[in-house]
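Here it is: the structure, laid out below.
A single protein chain has been omitted; all remaining protein chains appear in their positions.
Chain naming follows the written order as A, B and C, and within any one chain the residues start at number 1.
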Amino acid sequence: MADFSNYLNSNLTPGQAGAHLWVVIYILIIFAAVSLAVIAMNWLERKILAHMQVRLGPMRVGPHGLLQPIADALKLLIKEDIIPENADKLVFWMAPLVVVITAFTTYIVIPFGPTHAVTDMNIGILFMLGVASLGTLGIIMAGWASNSHYPLLGSLRSSAQMVSYEVAMGMAAVSAILMTSLRGTGVYGIGSPTADAIGTLSMIEIVRAQMNQHVWFVFKFFPLGLAAFGIFAIAMVAETNRAPFDLPEAESELTAGFHTEYSGFRWSLFFLAEYAAMIAVSSIAVTLWLGGWLRPFPHWLSGDAWDTAFSIFPAFTFFVLAGMALRTTVRMPKHPYFKIQKAGLGVFGLLLGGIGLVLLVPPVRDRVQDIYWFAIKVAAFMYLYIWYRGTFPRYRFDQLMRLGWKFMIPTGIGVLIATALVGVL
Amino acid sequence: MEITTLHYLVVASALFIIGTIGVLTRRNVIIILMSIELILNAVNLNLVAFSRLYGLQGQVFSIFVITDAAAEAAVGLGILIAFFRNKETINADEIDLLKF
Amino acid sequence: MADILKSEQSPSSVEHIEAEKGVDQPFLDATELILNMGPQHPSTHGVLRVILKLDGEKVLNTECVIGYLHRGVEKIAEHRTYAMFNPYVDRMDYVAAVSNGLGYCEAVEKLLNVEAPPRAQWVRTILTELNRIASHQLWLGTHALDIGAITPLFYTFRDREEILKIFEKYCGARLTTHAFRIGGCLYETYDGFEQDVKKFCDFVTPKVDEYETLLTTNRIWLERTKGVGVLKAEDCIDLGVTGPVLRASGVKWDLRKAQPYAAYKNFEFDIPTGQNGDTYDRYLVRVAEMRQALRIIRQAVDSIPEGPIMGKVPKVMKPPVGEIYHSIEAPKGELGYFIVSDGSTQPYRVRVRPPSFVNLQALSKMVEGALVADVVAVIGTLDIVLGEVDR
Partner (left out) sequence: MDPVATPYFFYGLSAVAVLSAVGVIMRRNPVHSAIALIFTLLSLAGLYLMLYAPFVAGVQIILYVGGIVVLFLFVIMLINIERMQREYQFNKQWLVGLLAAAALGALFVAVYVKGQSIFPQHAVRFPEQLNTQQVGKMLYVDYLLPFEIASLLLLVAIVGAVVMAKKRI
């Protein structure tokens, strides 16, 4: 039990500190938080996409459709679970589990803060890319086990796509890893020229390297970091099978691709895994290039005053959200029909405000702000995902492959070589 | 009870023997290739287990073995596809003409 | 002659593929796959069934199966009086019901030797052109959706709604309008019709630019549509393809100019054409046609003549014995009605030349050697309506 409370004073992740109980707690928290994020993401995607498309989106279940994801989840849970007659039952049953497990396993090494990770492995990024690539297996299994042509085509597409884009992703990631071991500021003189540079694959150390070198890697060696980041940002969309690279589940071509034959709860597992994987790869991008949990300008705007100012941001965000909710509550029509909705939204707004108040308490504030900066960066990526989906048509398969093999991989290798050259010279 | 190197060696030899049986007795070439992967993995486990005793060379060599396995799988499966396209079979004991 | 016919057989037939493979490769390909697309499929625009023979993703052969929406419209006509058959034609191309009605009414008028009064002609032209915009908007939205862009659909439907509102105000119906009668129009225009139409024109002109901002220079859109489903001008003429598909191949053929009907000869407009005959050109042509339609509507609204809107037609229509073929430029192409009269109140035979049906023939030629995704794009770009294909 002493271990249990002693951990809070250590500056290590629970996995490194050997606090096994804390490991379990962290895993549970992360699981719950990611599931909650997926639910929130579901609602946000539908609302944002709807507003991009001159419509309202879910409005009926709960105030402004806030309870819609929950209603959907309930519907999916009680829906009949159909397994096709000629499907390979065992593989059909395993596929969604494989997809979900791989999507959630990656969260073990994601550093939400200097101590807010389940553990820190010295092969962290390798582990993440490896486990993320295992999701392909689940998709292949799903497509094959369904014993139907559309899923088969979808899974063939998906495996080819994910295998090709993994290479580009890896190339981009390697150039970021290389930056951890390179001193220097590049042509534009961004960052600290004298910081010590150690090569590392560990996720936490990569962020620490960005802190020590006074630069997010997206700006290091100016155009190079940005180029590598761009390649990763494109490849990660392809890796998670989202628009405009959503060929494996291209609705207008393959009906629903690899999960055509899935329904109910199994389908919702695929859904969960897709969004969890989106958050996971966005987290990799944030960790490698956007400074992970670091707040903006930790060196330029340093000092206690600035620290305090920036640590109020989480609370401030919640206050803004609460204000929006309460404003909508006030503006709702004065009709008995809206009574319950009004009350619900009001309570929701007060809840958000309450969370904001809790976040103002100094010890909580200091522990939470790392997570906040990480989450806000990931949220920007999530918004980009939605934006892509609302804007772009879908690539064709050969174009996708051409983009991957003839543009992204050569560019990735070129950026890698250029980074090495700039770093050595 | 401490896990010694011998434990790993026993697991590795078990995998090796299973792989050997697979290669020798199965007719399906895909399964034979998978059995070869099992054998290579047994070797890898041995190498890594010994690297704990003698130094990192074992790990480095196991990386070479994995590279080799990748090359072997790619070429083997390529041959397999070419063969299946011509003969519509992938049974090892029907592949005996040395040409197609 | 027989030889010529043989050599002109569609090269995508099964025999052709077998022949191309040669005798030294008699095997069944390991990757060959028969994919049954439709009749229940999100992007076959109704109940079209396409049987695709695939090599991986590459299309080796296509076979269209139609008739899932066959209602025997032409046979029904033989048991209805001329006026009674009028509403049925709306159900063929239900997204351009007004055009269908116009073609039928004009054909019967020709048979009866009556002419609609000028006011009716003008109103007909306005409504038909409005309907052309509506049809193209629906096409654009669904076509973009097929290619994966989900947003244009909502934009086009938002604007199409305004057209449907005008229809609703004019004749009470939104989709299957039954707006025209033989000999003119049944309804006089409502108060403010001209203002509504003008307002709509001003409203939709910037919206067409908006669709273009979303798509015309979008790199992915260009990649997905340029060089996809190319149909040369000769092939178009051989296959009898008409409408925007024909014009996108560079043939300047528009029945509104070639054999003017309704009030078209009074208005100035251009015939937009393309050069390459690919999916992108068809998109550009249709967007340009929306603009031209707006131009026609503006001119027509400014010059609606006064006078009666319904001509003098006998209560019991008994056209003289004879036959007539009359065709108009529907949004999808040449829509023709061939009506044989035996002098009774009911047509002896009605045959419709539906543009969708004829254009659909080009599908297998256009997707030869393309990928599955192109099949979807090409079905979209042909702008077929299964109600019209199957009738």
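Convention: a contact is a pair of C-beta atoms (placed from the backbone, for glycine too) under 8 Å apart; a residue touches a chain by one contact, two chains touch by 3 or more.
From a predicted model like this one, the values you see are computed outputs, not experimental measurements.
Chemist: For the chain that's not shown, point to the residue among A:Leu56, A:Leu77 or A:Val163 touching it.
Modeler: That would be A:Val163, which touches the missing chain.
Chemist: Which residue numbers on chain B touch the omitted chain?
Modeler: Counting over the whole complex, chain B touches the hidden chain at residues 1-3, 5-11, 13-28, 30-31, 33-35, 37-38, 41, 44-45, 48-49, 51-57, 59-60, 62-64, 66-75, 77-82, 84-85, 88-93.
Chemist: What does the interface between chain A and the hidden chain look like in terms of residue numbers?
Modeler: Contact residues on chain A toward the absent chain are 16, 18, 20, 88, 90-91, 94, 121-123, 126-127, 129-131, 133-134, 136-137, 140-141, 143-145, 152, 155-156, 159-160, 163, 166, 199, 201.
Just so we're on the same page, only the chains that are shown with their structure count from here on.
Chemist: CA centre of chain A versus CA centre of chain B: separation in Å?
Modeler: 37
Chemist: Express in whole angstrom the distance between the two chain centres, defined as the mean CA positions of chain A and chain C.
Modeler: The separation of the two C-alpha centroids amounts to 45 Å.
Chemist: Chain C touches which residues of chain A in the complex?
Modeler: Residues 49, 52-55, 149-150, 152-153, 156-157, 243-244, 246-247, 250-255, 389-399 of chain A touch chain C in their complex.
Chemist: Once bound in the complex, which stretches of chain C touch chain A?
Modeler: Chain C residues touching chain A: 33-36, 41-43, 54, 56-57, 144-151, 153-155, 158, 214-215, 218, 220-221, 223-224, 371-374, 376.
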